[in-house]
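Worksheet: one structure, shown below.
A single protein chain has been removed from this complex, and every other one stays in its place.
Right, subunit A next:
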């Protein structure tokens, strides 16, 4: 909990300092060299850039608590509102992709662990590990482009871009999930292999429980505990990964916003987006810690 607060504070401060650290005048940079000097001065005043650094910081933090993230330099729309709309579109990609990742990785990883245990079926093991390494080596945006080329351009099954019906979600969600699912399935398998050799699994076998119960009730929770820590990082990465995926699919999400606002130097918008992305990553990590505590009774009292 303390770490979350410290991290949040650092995030807030860093996002505040971002504008200060931009070399030169951020407003001038955003509006271009041809903008009249009065307009720049007015906008500077609106953004409070002429106040002392401490005043600006305090105002920034105070506004954060009221949900006020300032205004876009270019469009003068409320940053909080823009981000709110875009974030929804982003989460509608990231969350299904996260669920899909688990839905693929856990059964595949468990099945491969059971099948290839103790050096059995070497060929299946090599195929699995090889495939997952190849899949994990392919970056999201390459997956995106390949998926678009095959399913949208060649076969015309689904739209190539944009957010419309349910079929427009298929490619971006797949593109987000494939790589992480490959990595996670490998980790689940390795964890599961370790767990299957544990003494308590031998105990369960000695009690002649059914194979299904041994694998799912006795082994899986132990394997998942170790996997969860990593999947937390994975979800955070996935939220960030939407930046690339949204770019390919022209998805009206936060990722597209952050990129276009970096290019147009719309700093308040970038600031807000960085803040929200960072906060999501931190929250996810904390939630994972809580989730682990719920599954593994030992971690609650710090006994390992």
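Some notes on this structure:
Assume a contact is a pair of C-beta atoms (placed from the backbone, for glycine too) under 8 Å apart; a residue touches a chain by one contact, two chains touch by 3 or more; residues count from 1.
We take it that contacts and distances are computed from a predicted model.
The UniProt record for the undisplayed chain lists the protein name "Oligopeptide transport system permease protein OppB", from the options "Urea ABC transporter membrane protein", "Sulfurtransferase TusA family protein", "Oligopeptide transport system permease protein OppB" or "Electron transfer flavoprotein small subunit". When the whole complex is considered, the residue among A:21, A:37 or A:290 that touches the unshown chain is A:21. For the chain left out of this panel, the touching residue among A:160, A:194 or A:230 is A:160.
Within the whole complex, the absent chain has one touching residue among A:79, A:97, A:204 or A:228, and that is A:204. Even with one chain removed from view, subunit A keeps its contact list with that chain: residues 3, 6-7, 10-11, 14-15, 18, 21-23, 117-120, 122, 126, 129, 133-134, 136-142, 145-146, 148-149, 153-154, 160, 198-210, 213, 217-218, 221-222, 225, 233, 236-237, 239-241, 243-244, 247-248, 258-259, 262-263, 267, 270, 274, 277-278, 281-282, 285, 295-298, 303.
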